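Showing just some of the chains, left in place.
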Amino acid sequence: MTVLRRVVLALGLPVVLVAAWWFASAGSTDFYFPPLATIVEVFPETWFGSRLTDDVLPSLARLGIGYAAALLLGVALGIVIGSNRWVRATTEPLLEFLRAIPPPVLVPILILVAGIGDTMKVLVIVSGCLWPVLLNTVEGVRSVDDVLADTCRTYRIRGRLRWWHLVVRSASPQIVTGARQALSVGIILMVISEMFAANSGLGYSVIQFKDGFQIPQMWSGVILLGLLGVLLSVLFRLVEHRVLSWYHGSRTASEEP
Amino acid sequence: ACGSDGDDGGGGSPDQPDKVTVGVIPILDVAPIYLGVEKGFFAERDIEVSLETAEGGAAIVPAVVSGQYQFGFSNVVSMLLAHSQGLPIKIVSNGVNSTGVDGEDFAALMVKADSPIETAADLEGKTVAANTLQNIVDTSVRASVREAGGDPSKVKFTALPFPDQPAALANGQVDAVFVVEPFQQAVLAQGGRKIASSYVDAAPDLTVAVYFASQQLLAEDPDLAKRFTEAMAESLSYADSHPDEARQIIGTYTEIAPEVIEQLTLPKWPAEVNRESVQTLADLALEDGLLPEEADVEALLP
Amino acid sequence: MLAVNGLSKVYTGRGRRVEAIGDLTFTVEGGSFVCVVGPSGCGKTTLLRCCAGLLPPTSGTVALSGAPVTGPPDGLAVVFQEYGRSLFPWLRVADNVDLPLRAAGVARAERRDLVTEALDAVGLGDAHQAYPWQLSGGMQQRVAIARAIAYQPRVLLMDEPFAAVDAQTRADLEDLIRSVWQRLGVTLVFVTHDIDEAVYLSQRVIMLTASPTRVADDLVIDLPAERDQLTTRSDPRFTELRGLVYAQIQKAKLEGRTR
Amino acid sequence: MRLVLGLAGLLGFGVLLELAPRIGLVSERYAPPTSTILTTLAEQAGEARFWTAVLDTTRTWLLGLAIAVLLGVLAGIALGSVPIVRAATSSTIEFLRPIPSVALIPLVVVLYGPTVTSTLVLVVYAAFWQVLVQVLHGVADIDPVAHDTARSYRLGRLARVRYLVWPTALPYVVTGVRLAATVALILTITGELVIGPPGLGQEIAIARTSGAVPAMYALIVVTGLFGVVANVMTRAAERRALHWHPSMRTEVPA
């Protein structure tokens, strides 16, 4: 696939959708659905001023830390839980129990434990990003090819080498799936974490616009979140292509080059 | 139970009461409307009210604007903000007022028992929890700070829902909280101390919250709005003069423990909006930068 | 010394009960080269997996140098029949061969030599940097063989290791395995379907019946220790032994059919 | 055995939460001990209102989940099996995925009112992506040899989906359903909490704004139990549908 083709494919649909939105919303008088032109107009003044450094960047930093922590924790826990059925049987109901608790009721509990500072917000992000990574890792670890597992056993490949070269690598396609899920979940939880005990942040701003009836600004925030998602997914793909090059190679080996 | 069939604009025929849905928050402020429905003040005026609860304005305001609810309950500053952004709404009835008595209001600015903070002026450089920021609570607290001779711009606010504030105060995560009932009782129970009654400081007999409707409804069915206003007025007066019944009805739509209900400081429920207090709030909001320009308070008030 | 005693294995599960191994008893002397032949599905792979400690037998025991085998014993290597699946798709060929050595704590320089040597020996000197899935079936199988050789095991179990390579390469690999065996003194159990190969390679051929599997015959191959493709295969004794094995297999097959 | 272990895990957690306030690690007022929560729960369970709420929530949750899973699977297979469509839509998908449902609440309320429909829309929006992403990755996991087999025997598009794509993606789908189940539950509760259609979320909101801490935790426990039940159900379904999968072969003892 040439670069040009790639760009056209990546931008084609968005361009069409944006155009459709632009024309459909032009002249809209609906308070909650302002014209796209208005949203675009307020976008730079809303986000490119001091908000970028005061709100957006700190939020992104928290997102980065929370995401990374969830990734590490999820993979580590996932390996332990996935490779031992007794551990799995013991922990699964409890984890499912915790998983089902909605953030709006979970956050107050976290506040009790971690206060109202950045730690709490990072924890909120972790509490959401963890699950996709954990679940996918567990399933990935469980479906390790049995011939490969036997190979490791006979060659007495144990300990760190085994964890890395058998368990993590073979689960990595699923781990990557989980990590990709967690990426957007993380952005969402970044917003949710800033609904509580916050007075700055990207998510806080969006919520504040919503509660202050500044609807075009709110829309611009939503768009910013979406663009953030796209940007992070591009970065993610770059990393993924390095990490999973063997996988994509082996999956497309038979396909047209 | 959604009243999407109520906005037909034609008004009810005599034997067909108007079905009306009102969006409220399940807190003690709205006791009068529950009481009014029970007492039949609305039925008398051919209005069949169904009350829908939501956690806050996030859902009530858009629901009223889009005609899903005919009326809604909201605090005054939110109304001012919405109006200033051009949202087509109008206040139709008073909602709830402060008691006007310093130290004996249904809401208070509170600190821990052993806190060095004595007055609102001591809050400079300290963190205060407010349920929402850039809204009525922080505006009122700033008024308290100002009145106590402090610089309100030096107070840090952090958003925290009322239910989570007592714990945050107890654990020292914030220096002060501004809570309403029943959380005022909770903070008192853990030994907290009132340092100001900010709703009282903001304006005398401050109108805290109101009932509102969309301008579309007012234009299409002014009669219904008039009857609703009347019924509300009667409900408010009744509740104000029958606090025991008000307390009793609070027990039906909340989960507040009966012994706590007995101790609650009830707000005032005058029948009329305190117009000056709304204007004062609008001025404060302008001063604090919540509003970009002077609000047209008259256009918002009934 | 590998001692298989009264071994039997029954697979149950998902409504299918297969008595893969009926009752097997035999011993393999330390340092000897034994070939196992038997009809498809008779339980050769199952046997090897029991010997490697990968599969618990239903009854009976396997002992290596007197110690019962419960898990894979030290210094044992297996070339799996499913060679493709036994290679790590995320490791390059050289790393696949290298990994067991790393696990065994061999020094880096020595590892590099062993890997290069083993890959050269199987004719894959130029494929170090390829991934397994970029290789042909026969090449993958040779990687698996190279890995086993580089590991320098004391016991080597090979499950149809030359199934996917051409005749010429096969002959080369046969000689390679024999030289490795002679050089390292490893105990070698080798499953094959090729009767000529079994006779050419080993000191002893164990023939299995169809399942429920028993030992049909156990034949000592009294060919001279020095063998080569041309002279050994044209040795009259070779032809004779080959005929013996063939006849025995035919007999076992017929018996299996009439039973 | 599994059941016993699972219960033991939950029990251990319960004991932990019982002890934490008892030994003064956290304030009993804000983190009531397990026994208090369970007593309150028992009281609640005696009321019809509680069961109505449970029923309402269950209905919204299952309906939303079903729609999300259905849409997610269909869209995932459709997008995933045609590489060019996948490439053309991926940027749009990545744009839409991180948009938080909470920010959409006013918009949804304007469109659908403060009703169950609004909650459903939020539930479906949030849960859909979880399934979609899993399915997309699952579809990409097809073994090339199996794929070639299907092609060479000229399996039609439908047959390929039915016999090749679907079974390959199924383990991923199961994980997607498990993720979506709790996300849907969370959004159902949140929707009821914020928007206000009847259900457990609204009960939680009332308990919360009333400062009834044990009652609130009792309701949260119910939510958690929902999650546990959902998992038991998906696991049971998985054991049936994936018995052939390597991860299951060791599970069913030989």
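As written, the chains take the letters A, B, C and D, and residue 1 is the first residue of each chain.
As a convention for this text, a residue touches a chain if its C-beta (ideal position, glycine included) is under 8 Å from a C-beta of that chain, and two chains touch if they have at least 3 such contacts.
In this text the structure is predicted, and so the values were computed from the model without any measurement.
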**Labelled copy-number formula for the complete complex in this structure file** = A x1, B x1, C x2, D x1
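Convention: only the chains that are shown with their structure count from here on.
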**Asked** Based on CA centres, what chain would you say lies at the far end from subunit C?
**Response** B
**Asked** Busiest chain-chain interface by contact pairs, anyone?
**Response** A-D
**Message:** What's the distance between the Cα centroids of subunit C and subunit D, rounded to whole Å?
**Reply:** 49
**Prompt:** Measuring from the mean C-alpha position of subunit B to the mean C-alpha position of subunit C, what distance in angstrom results?
**Reply:** 83
**Asked** If you average the CA atoms of subunit B and of subunit D, how far apart do the two points sit, in angstrom?
**Response** 36
**Fill in**
Touching two or more other chains in subunit A are residues 32, 112, 145, 195, 210, 215, 250, 253
**Residues of subunit D touching at least two other chains** = 27, 30, 105-107, 110, 193-194, 208, 216
**Message:** Show me the residue ranges of subunit D that touch subunit B in the complex, using the header's touch definition.
**Reply:** 27, 29-30, 105-107, 109-111, 113-115, 193-196, 202, 205-212, 215-216
**Item:** In the complex with subunit A, residue positions of subunit C that touch it
**Value:** 49, 52-54, 71-72, 74, 76-78, 80, 82, 85-86, 88-91, 99-100, 102-104, 131, 133-134, 147, 151
**Message:** List the residues on subunit A that touch subunit D in their complex, please.
**Reply:** 1, 6, 9-14, 17, 30, 32-33, 85-86, 89-94, 96-105, 109, 112-113, 131-132, 135-136, 139, 142-146, 173-174, 176-177, 180-181, 183-184, 187-188, 191-192, 195, 203, 206-207, 210, 215, 218, 221-222, 225-230, 232-233, 250-255
